[in-house]
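Every protein chain except one is present and positioned as in the full complex.
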Amino acid sequence: MTFTGEFIAFMALALVAIIGGVLLLNLNKVVHMVVALIFTFVSIAGIYILLSAEFVAAVQVLIYSGAITIIMLFGIMLTKPYDDSEAKTGKWRKILVFLGVVGFAIAVYLGIYNFDIKQQPSTLHEDNTMQIGKALYTQYIIPFEFVSVLLLAALIGAIILAKREDKEADKE
Amino acid sequence: MSYETFSQINWSIMTPEFIILGVIAILILMDLFMPKTLDRKILGWIGITATFAAMVYTAAMAGGPVQSILHDTFRIDSFAIAFKLLILVGGALVLFLAVSYEPKDGVERYQAEFYYLLLTAMLGGMLMTSSGDLVTLYIGLELLSITSYILAGIRKFHPQSNESAMKYVINGSISSAIVLFGMSYVYGLTGTTNLLNIANELAALANSNHVYLLTIAFLMIVIGLAFKISAVPFHMWAPDVYQGAPTPVTAFLSVVSKIAGFVIVIRILLTVFGFAATKGPGSPPILYDMQNYLAVIAGATMIVGNVVAIKQTDIKRMFAYSSIAHAGYLIVAFTSLTTNMFQAIWFYLLAYLLMNLGAFAVIQVITEKAGSTKIAEFAGLYRRAPVLAVSMGILLISLAGFPGTAGFIGKLNIFLGTFYAEPSHYVLASIMIATTVVSYFYYFRVMTQMFFRPAADESKFSIPFGILVVLIVAVAGSVLFGIMPNFAFDFLQNNLDILGDFFK
Amino acid sequence: MSQVPASAFLALALILFCIGLYGALTKRNTVIVLISIELMLNAVNINLVTFSKYGLYPSINGQVFALFAMAVAAAEAAVGLAILMALYRNKKTVHIDEMNEMKN
Amino acid sequence: MENAWLIPLFPLLSFLLLLLIGKRMKEASAYVGILMTLASLVFSILVLFERFQEPSYLVKFNWLTIGDMHLTAGFEVNQLNALMLFIVSLVSFLVHTYSKGYMHGDERFHIFYAYLGLFTFAMLGLVISPNILQTYIFWELVGVGSFLLIGFYYYKEEAKAAAKKAFIMTRIGDVGLLIGMILLFWQTKSFEYSEIFKAVEAGSVSNTMITLTAILIFIGAIGKSGQFPLHTWLPDAMEGPTPVSALIHAATMVAAGVYLVAALFPVFSASKTALLTVAVIGGFTAIFAASIGIVQTDIKRVLAYSTVSQLGYMMLALGSAGYVAGVFHLMTHAFFKALLFLAAGSVIHAVHTQNIEEMGGLWKKLKWTAPLFLIGTLAISGVPGLSGFFSKDEILAAAWEGGHPVLFILALIAAFMTAFYMFRLFFMVFTGENRGNQKEVHESPSVMTLPMLVLGILAIVGGYVNTPWFGSFLGDWLVDGNTALGHAHIEGPAWIMFAATIVSLAGILLAYLIYGKRSIAPDWLSGKGGILHTILYNKFYIDEFYQITIVAITKGISYFLRFIDVFIVEGLVKAVTGMVQGLGNIGSKLQSGQVQTYGAVAFLGLAVLVVIYALTGGYLR
Partner (left out) sequence: MNLQSILSILVFSPLLGIIVLALLPKTQEKAVKAIGILATLPALILSLAVYAHFLAGKNLSDFSISVPWIKFRGINAQEPFFTVSYELAVSGFQLVLVVLTAIVSTLAAIGAAKFIKKEWKGYYMLFLLLLTGMLGVFTAENLILFFIFFEITLIPTFFLIGKWGYFEKEKAAYSFLLYNGLGSAVLLIVIMILFAKTGTSNIEILRQMMADPSGPLKDGFKLGLFIALLIAFGVKLPIFPLHTWMLRVHVQAPPSVVMIHSGILLKIGAYGLIRFGMGIFPKQFESLATLIAILGVINLLYGAFLAFIQTDFKMVLAYSSISHMGIVLIGLAAMNEAGIQGAIFQVVSHGLISALLFFLVGVIYERTETSFIDKLGGLAKGMPLAAGFLLAAAMASLGLPGMSGFVSEFMAFLGLFKVEPWIAAVGTIGIIMTAAYLLRAVLGMTYGKARREFDGGLDLKGAELVPVFVLMLLIVLIGVYPSVLSSPLQATLETILLGLGG
């Protein structure tokens, strides 16, 4: 196996993504976790580029950097900085979940480790955005429209739920 | 897409969805422009009217040919019509409950939102019934789910409501991630999101590695979707969410959302895995191979639902477990994989819809008046409100599956399939019947409270109009379909050739 | 054309999915739980995009699907956070293990 | 004879009539009963006389169809039946009459007569039954009549216990009869006597089967006739009104056992073992009961044990192939024992006690009763010239000829004892000083003494129908050439008659010496409290024995079963429901409210399924 540039790039990105994920699990401060996660998300965007999905990568960066920023703000806003002592209960749950995750991962990995498909030349990278656009506006127009409904509903929902209002004041 | 191509698309088959969508838009606008002091109930009635219009339109499409637009991302086949009708009926009845719901804990300010979010969730369910594409299915699913999360938490000043929404959202997101993960493998092995194309590709599947991967994907999809139908092992959210959510929303979750869940389960499992060969073309499909796994899930669901329900003291929690149990019965019907499966599931869902919504109507009246959801609040109901008590009695009998009610016919139908299938699922049927007997325990405990116990409080009830409508429909329907099930069967048999349409 | 096999991408997705899952099921801070779920969805997207290029039948559909998934994920996160805020107002906590008012 | 079926119906009519309107009729009820039984008596006499000229008469009709088997009901008149009809209706009529005086003033007077009617109906029905099933039916019905009448004084605990005991103990016997009857049916395919006899004669029934069924049927007779070991109910049955004792527990019902054996005599005689069993049980009972009778102090109990003993005698006769002897003694016994009971009733009526130690010296006060009682006593003791003498002689001859010397000796001893205790009774009641404290003792009204008189006459002359001297008219008629029934008259050695006479006179003499002249102390052999006396007085502790064996075992089984019922059967149920509840508890506990647990359970479910698939069905295979 020769070390092509793509391979190195993949290894680097994958490593960053995984390390980010592992840090998410092991860090204690919320801010640190969130920062670690940013690395993960960004490197995932890089992976997308490797997979000739430039548009998706761009969206990834846009959405997640934006979203993560907000989430981070929330996280800091809502929690006391060092108050993340792990609950004493649930130790067994952790162990069980870990075992489950490992078993699951192995079982799935058996299915994918030699998923060796003869790689065909793909044209995805050519006018990637246009291809996506075409697909969206021909085949996927219905789901596309419904996603907008979904986003609208989510927006309204988020607003009514998160809106700060004084219970007493309203009664007057 | 040019205008011509756009206009050539037969958009008329989406009319029911458009009606609902349009009304949602109208409601949003009306809410914005109505003075704050005005009662929003009128919006609810508009929603109900729209639902009925959609229902009529859908019913009118029955008997027609299979029609699909845009690469099957939207299709109208008999399956879609049959289950869309169920969702619409369920949705309409839930709306009746909703307009009779005396808002508290924050809902009072968002009454209009309450109505149109319900309609939106219903819209998601409708979309799911008539999609032949993974993406559409997924979007429909999420449309339903996300609005449901909001609805569960809409009593924003009520800690239990918040908690229930939070639990719902976390579990729901995990489940949808799992489902998507499974779907991604399905996509990977076929390169398309169109269900029928997927089926075609997979019918020739021969590589054992791919079969393995696909089967793993099958399990992920099944478990992920188990969330929607509240089947074991993804059932545990249900009691907490049902308890905390406003009662009409609980009713919605237990009925409409569950119907939609079964729709997606049937759609995906049957088309994708019902054709995916295990050893090359002509070999038995993965679905048959995995029948035992489904059976285990069905058995566990029935046992858990019924057994744990015995311990409940909260009526809504009890009904949550009861709805888990009923999901189990429905999975039994699915597991049998006979040709009468569609009829069995559809009829059982219809029966379940009627009896469960009727029961929730009563629950809503009682719990609102009492301000508590304890079963003990039903004590002496027969004295206080004989109509409510007798109605509830009939509905409980139907839920328990006694003859003379739709619940019984539904169960018969399931048994018929179970025993007809080769090999017959004797164990599964035995579990089903045994747990049914266990269910008598808790259904009749409510009866005991209503009929045998003295009431702590002798005050009478006033029954709101909406509740009355639901009760009449539910009780009359339960009894009618219990005595004359042919009304439903004939409709299905004469107008809707589900089996013939499904794979077209 | 490329030396990086499809299985490597799939494995990465699997690992991230598992990390996300583990986080979602064990972390105590609800915000982190929600983020972990996002991570799971991202893993799914990697899968979709990978199959879009290296699947048995490559097609653009995978990428489109991934975009849909992202949109939905964003909505989900937004709603989740909104609910968390409402909850926080009433209970003054974001610890997931303290949301146990309803049980048994 | 065509109308013989009417005979039982008269008393039935009386029964129904009195049940419905008796309450209003008060003591006029008696007339209904008396009239009806009189009608029966008249018909019976007619039938009896007709029977002298004409052959047997049998009518039957379908009663119950079982598949292709037709069970019939009907009536039959043959020699034995006709004789029994006469005896039963006669005694019944007399008792009906007597009771009018005896029961005078009882508030349930009409009920008494109703019961009497029921009993008489059943007894008459029993004797004209042409098949064993019908016999069984009436057999049970007489039991009920007896039960009701024993328990007539329902408020007395003793009466209640006695009635219950009578019913249950006879039922034990009845079950034997039932089994025997059913077995016989499946062997012969019929319940008809005639069919059964035919089949037995034709040898189509195996010997063992005959023996088995005969013994089973005999168990029925044991129960009804108070033979050992099912005899204990009979003395207790004396709790009933005395006329009842006379009718049921002396003359008719208890003799039904004897009648049954006689009616089925061809079956019994086909099996040596069965006959021997009958003879041994009869002989033993005769002496056994007599020995108890010696020490009893209750006038009715003495008579009761005497009845048991005499019934044993009859069984002994039948068992020794003395068909005629048995039936003959049945008849004479009916007369004199009924007489004795009625007389005893008259005494009790006069002195209001049954304890003979509180009586004495009543000879002068009871001008009619006393001599009649004496006649009865003489007759039962076998004093020559009276009826008992002839029948007893016949039995002794049968026993001797039957080749059972031991049984013959037993019978002789029993005869001695009989004479002794009967005269002990007589002397204690009627002679000597009055030991009681009765102020005024009146003779009974004529409505009571007249029936006694009739019986007294019969007790004297009844024996002359079958004597060694004037010809065995009864025997010839009864047997009528039917070889299955044995000889019409058994010609025993002449010394038997002398021996019998001597034995009975010796008994009387001894009784006179002890109780009449008092020249021998009553406790010369074993005084009160002595071992022998105690054992006899307590009836060999049979009741107590049953109490600690059968009753205790039954109760033990019951309690054991209750233990099973409560702990094992119910316990299993509790275990199952407990398991369901426990599962519910576990499930409910698992529902901890922790949302991550919910997710974890779901995911672990997935993981487990996936891993199972990987390990078994999937890729690794």
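Details
Going by the order they are written in, the chains are A, B, C and D; count residues from 1 in each one.
By definition in this document, a residue touches a chain if its C-beta (ideal position, glycine included) is under 8 Å from a C-beta of that chain, and two chains touch if they have at least 3 such contacts.
Everything numeric here is computed off the predicted structure, so don't read it as measured data.
Shown chains touched by the hidden one, complex as a whole: B, D. Note that of D:Glu2, D:Glu54 or D:Glu157, the residue touching the chain absent from this view is D:Glu157. Here the missing chain is touched by one residue of D:Ile182, D:Leu450 or D:Val608, and it is D:Ile182.
In the complete assembly, the contact with the undisplayed chain comes from B:Ile409, out of B:Ala121, B:Ala251, B:Met392 or B:Ile409. Contact between chain D and the unshown chain involves residues 62-69, 133, 136-138, 140-141, 144, 151, 154-157, 159-160, 163-164, 167-168, 171-172, 174-175, 178-179, 182-183, 185-186, 554-555, 557-559, 561-562, 565, 568-570, 572-573, 577. Counting the whole complex, the residues of chain B in touch with the unshown chain are 338-340, 342-344, 397, 402-404, 408-409, 412-413, 415-420, 424, 426, 429-430, 433-434, 436-437, 440-441, 444, 447-448, 451-452, 485-486, 489-490, 492-493.
Here is the rule we use: only the chains that are shown with their structure count from here on.
Averaging Cα coordinates per chain places chain C and chain D 96 Å apart. Distance between chain A and chain B, defined via averaged C-alpha coordinates, is recorded as 30 Å.
Of all residues in chain C, those that touch two or more other chains are 20-21, 24-26, 33-34, 50, 55-56, 58, 61, 64, 68, 72, 75-76, 79, 82-84, 86, 89, 96-97, 99, 101-104. In chain B, the residues that touch at least two other chains are 135, 138-139, 142, 146, 149-150, 153, 156-157, 165-167, 170, 174, 185, 209, 212, 216, 239-240, 311. Contacts between chains leave no pair untouched here, as each chain touches all the others.
Put simply, chain A touches chain C in their complex at residues 1-2, 4, 6-7, 10, 14, 17-18, 21-22, 24-25, 30, 33-34, 37, 40-41, 44, 47-48, 50-53, 55-56, 59-60, 63-64, 67-68, 70-71, 74-75, 78-79, 84, 86-87, 89-90, 93-94, 97-98, 101, 104-105, 108-109, 112-117, 119-122, 124, 128, 131-132, 134-136, 139-140, 143, 147, 150-151, 154-155, 157-159, 161-162, 164. Note for the complex: chain A touches chain D at residues 89-90, 93, 96-97, 100-101, 103-104, 106-108, 110-111. Within the complex, the chain D residues that touch chain C are 588-589, 591-596, 599-600, 603.
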